[in-house]
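Input: a single structure, listed below in structure tokens.
What you see is the complex with one protein chain gone and the rest in place.
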Amino acid sequence: MAEHGQESASYAAAGDLEEMELVHPRTFIGKYIWSQDAKVIAIQYGLTAMAIGLVALVLSILMRLQLGFPGVFSLIDPSSYLQYVSMHGMIMVVYLLTALFLGGFGNYLIPLMCGTRDMAFPYLNMLSFWFYLVSVLILVAGFFVPGGATGAGWTLYPPQAISPGTPGADGGVLLMFVSLIVFIAGFTMGGLNYIVTVLQARAQGMTLMRLPLTIWGIFMATVMALLAFPALLVAVLMMMCDMLLGTSFFMPEMLTLGEQSAHEGGSPLLFQHLFWFFGHPEVYIVALPAFGIVSDILATHARKNIFGYRMMVWAIIIIGVLSFVVWAHHMFVSGMNPYFGFLFATTTLIIAVPTAIKVYNWVLTLWKGNIHLTVPMLFAIGFIFTFVNGGLSGLFLGNVTVDVPLADTYFVVGHFHMVMAVAPVLVVFGAIYHWYPKITGRMLDDTLGKIHFWVTFLGAYAIFYPMHFLGFAGVPRRYYAYGETGYIADSVQALNAFISVAAIIVALTQLIFFFNLVWSYYRGRESGPNPWQATTLEWQTAHTPPRHGNFGERLPVVYRWAYDYGVPGAKQDYLPQNMPPEEVEAASDDAEADGEVRP
Amino acid sequence: MTISLVFLAVLMLVFGGWLFSHSINVRPWEAQSEATPAEGITNRASHLPLYFTAARVGLVVFLAVVTAVFALTISAYLMRMEMGPDWRPLPTPGLLWLNTASLVLGSVALQRAWAAAKKGNDQVLRRCLMLGGGLTIAFILGQGVVWWQLHDAGYYLAGNPANAFFFLMTALHALHLLGGLVAWGRTLRKVQRGASAVEVRASVELCALYWHFLLLVWAILFALVLST
């Protein structure tokens, strides 16, 4: 298998390349700990993100236990409940999804898919991971300081976040700030790498319009993250000044526990503007890589070219750009000048157009395809269904008037979990089932994979779909208990119990996934270099798993886009990107080289 | 937020335009038998003109990130200024002009160092490099003195948002310079250990570009403080 593809495809001669100097360590520590190999860094990122993600998963179960069965668990008091809420949110959004998509998949796939040996700045790339790890450790330390982790919500709104009486206002929130700063510094190092590698180090012939959509998604998400995280950085720095140095950027005159505070004249709204200037692009930082990856999974497993590739690329770009001018739709009922509502509702709904186009194109990619219902494909279809649901509920919240009664209710919780939690996580799973063979050389177990998919997909829908209805009924979010609220029917409690049970089942099912990951690593069926018969460059490596330096002696040369499946006139079902037109075998007499098909 | 949005708009226009030129009239599904690089591009990989080395592109991307940080800070400054009636501008110590002058000279010195590195003039390179760094250290120390003067005159950090923003912005700027000084220090050490001009040329160039950028940032911040 090692030599697969060498004959049938084209590789650039070693001599005419500007070779990178790679650090080839010999020791175990050098190879797997202080590694500068993007693939090892990717796995380090991935494992760390999954570990911290498990913490957040446990937190969510604790929350569900309280909501489903209030007054049963003495461990959970109002402060700890809010701490679970806050830490769950922050971990899932930033430390799991952002890190996993960009640090994990980005690191693994960018050099391989672009056809280069490694990232542009491997040393910086390594530092990026270590910064990330430190930021995770600082974050977790928050649980162990007196007062515990912050309980101000993941949005960290002042004055609450730093005023006495809020859980974690003594130390936990400070650790959160420091952790975020370290994370942002680390991410910037990684992000520089992803951008420069995509711009600078693509293989010969790999034009921008031949890049797989995965790369486009990750690239645009990185661009956005690099421009959006500074907003969080500035906001956090200013809040730290308010907290430690007594400035009043965000802190107004106010009372805390009946006492006058020392602050004067600050504006809590200013923080919200800065936060959501980061926070909204952050949603798409998580979504765009998922969009990209799912496009590639759909095309590969449906054996069909992606429909409307250029439109897809431009949709990614337009979504990315527009996401910077919609932030205040999180603030329709924040007390800001209400006239902003007109502007931001309009921009927000405009963003639905390119997003809808992506959905159409995914479905049209399946149209007239030859759909293999493999596990990655199941996850991809699950993603489309979930994303359509979450995207449509976004039309409620983005439309300013509709948002008013629904803001801060469980409708919001249902919406954002559907669109930026379940949907991207389904893609993460699909991607892991898809690329695991390349990473380890073995297939993940199919049966376990299917069980995992069905429980996760149906279970997640059972958790989050009913939440929308709680929102219609006006059930507010971030409540420790509902007690006897006049307008909330008793049946709401029953529904909450149902949701909690579903959540526990889904959470436990993830154990099957982790078991599968470990078991298949040792016992899984050997996959060969290209089990899915995919066209992109990572499947054309000389070795599986690819060694340090990714490709063999010579780097691949690219002749075609990433979606040559079922090309008319070609005998092969798929044409790898590095297959020269001369090697395409004609299927029949009137066969022509590909590229003749016109829309 | 206008400032930040304008910055983003410009950035995205450039990016979008560049991408547009790469995607218009391109039929991505057409294979080519010869992987022909576009005109004027000789580097096999980059599809960018040779001039854009990885380090240069990296620096430009990083500068975009730093610009975002300062643009957002300035946005916050302007928004906060409008929001509260409690804004009391603080005086501009004369020392700031002196500091500005030393940063300008530092930038000039590094520019000359870069020129010397290109010509291979080790002597001039070393002298200019040291001068540039020294002037920058003088600038940072000078900023410290300004802080101390303001504090002495009763313009405390927590006293007024105008003060707080002044301290925050100068601190952020000085921090970025300190980061630059680390890179400068490493370059200087190489030079001191006898590295030739050719070897350090790329590093000196990055330093010089970074310094010019931070000088520009300082000019904008200073103008902002002076005008409000």
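Think of it as A and B in the order they're written, each chain with its own count starting at 1.
FYI, contacts are C-beta pairs under 8 Å (C-beta built on N, C-alpha and C of every residue); 3 or more make two chains touch, one makes a residue touch a chain.
Assume contacts and distances are computed from a predicted model.
K.L.:
Of the options "ABC transporter permease protein", "cytochrome-c oxidase", "NitT/TauT family transport system ATP-binding protein" or "Response regulator", which is the UniProt protein name for the chain that has been left out of view?
P.N.:
Cross-referencing UniProt, the chain left out corresponds to "cytochrome-c oxidase".
K.L.:
Have a look at A:Asn399, A:Thr456, A:Asn516 or A:Gln577 and name the one touching the chain we're not showing.
P.N.:
Here the residue in touch with the unshown chain is A:Asn399.
K.L.:
For the chain that's not shown, point to the residue among A:Gly53, A:Gly68, A:Pro159 or A:Gly459 touching it.
P.N.:
Once the missing chain is taken into account, the touching residue is A:Pro159.
K.L.:
Sort through A:Gly68, A:Pro122, A:Pro167 or A:Gly190 and give me the one touching the missing partner chain.
P.N.:
Candidates A:Gly68, A:Pro122, A:Pro167 or A:Gly190; residue touching the omitted chain: A:Pro167.
K.L.:
Of the residues A:Tyr45, A:Tyr309, A:Phe324 or A:Phe429, which one touches the chain left out of the display?
P.N.:
Reading the full complex, the residue touching the unseen chain is A:Tyr309.
K.L.:
Over the whole complex, note the residues of subunit A touching the chain we left out.
P.N.:
Missing-chain contacts on subunit A: residues 70-74, 76-79, 82, 151-153, 157, 159-160, 163, 165-167, 252-258, 260, 265-269, 302-305, 307-311, 333-335, 338-339, 341-342, 345-346, 349-350, 352-353, 356-357, 359-361, 363-364, 366-373, 378, 381-382, 384-385, 388-389, 392-393, 395-396, 399-402, 404-409, 454, 457-458, 461, 465-466, 469-470, 472-474, 476, 478-487, 489, 491-492, 495, 563, 565-568, 573, 597, 599.
Heads up, the rule we're going with is that only the chains that are shown with their structure count from here on.
K.L.:
Between subunit A and subunit B, what's the gap in Å when you average each chain's C-alpha atoms?
P.N.:
31
K.L.:
Under the stated contact criterion, what part of subunit B meets subunit A in this complex?
P.N.:
Within the complex, subunit B touches subunit A at residues 1, 4-5, 8, 11-12, 15-16, 19, 22-23, 26-33, 35, 37, 43-48, 52, 54, 57-58, 61-62, 64-65, 68-69, 72-73, 76, 79-80, 83-86, 157-158, 161, 164-165, 168, 172.
K.L.:
What does subunit A use to touch subunit B in their complex?
P.N.:
12, 16-18, 116, 120-121, 188, 191-192, 195-196, 199-210, 223, 226-227, 230-231, 233-234, 237-238, 241, 245-249, 262, 264-267, 269-270, 273-274, 277, 305, 309-310, 313-314, 317, 321, 324-325, 557-561, 563-564, 575, 580-582, 593-595, 597
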